[in-house]
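A single protein chain has been removed from this complex, and every other one stays in its place.
Entry: subunit A
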């Protein structure tokens, strides 16, 4: 066959996240690998953002559909949990797109010290999350748990607009 196929990796990377569709799966950092097996099957490896993330099923369907549109009929989508996804894996491009869409991107948290008990902090978090609408630093958390597993709800005290924040994990 001489049909020029879109590169499988490119096709997979362009699929958007079903809950935050301003991001592609590549921006979100959940795409662990796109490989073509010996028999031509495209094997895509995904990692979920949260253990119970219901979007994983939609991502599988969308990946299969996108790859089939690109000319790959045999597609296998695998999931892996290790190493666990972190918001640090959201690309710079992804962070820019989140902010443009009015969603505050997560701070970078860096690697955590292994072994020691994770401290419980009773005081409100000290890091500021600037308002993605007006840029003011004076914002407050309304709820740690937002409309999707990975976002929190915040409100700007300056422009009074509510907004979502991709919370750091």
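Just a few scattered comments:
Here is the rule we go by: contacts are C-beta pairs under 8 Å (C-beta built on N, C-alpha and C of every residue); 3 or more make two chains touch, one makes a residue touch a chain; residues count from 1.
The rule we apply is simple: contacts and distances are computed from a predicted model.
Set against the options "Cobalt/nickel transport system permease protein", "Acetyl-CoA acetyltransferase", "1,2-phenylacetyl-CoA epoxidase subunit PaaC" or "Electron transfer flavoprotein subunit alpha/FixB family protein", the UniProt name belonging to the omitted chain is "1,2-phenylacetyl-CoA epoxidase subunit PaaC". Taking the whole complex into account, subunit A touches the unshown chain at residues 16, 18, 21-22, 45, 48, 50-54, 57-58, 61-62, 65, 78-86, 97, 100-102, 114, 117-118, 120-122, 142-147, 149, 153, 167, 169.
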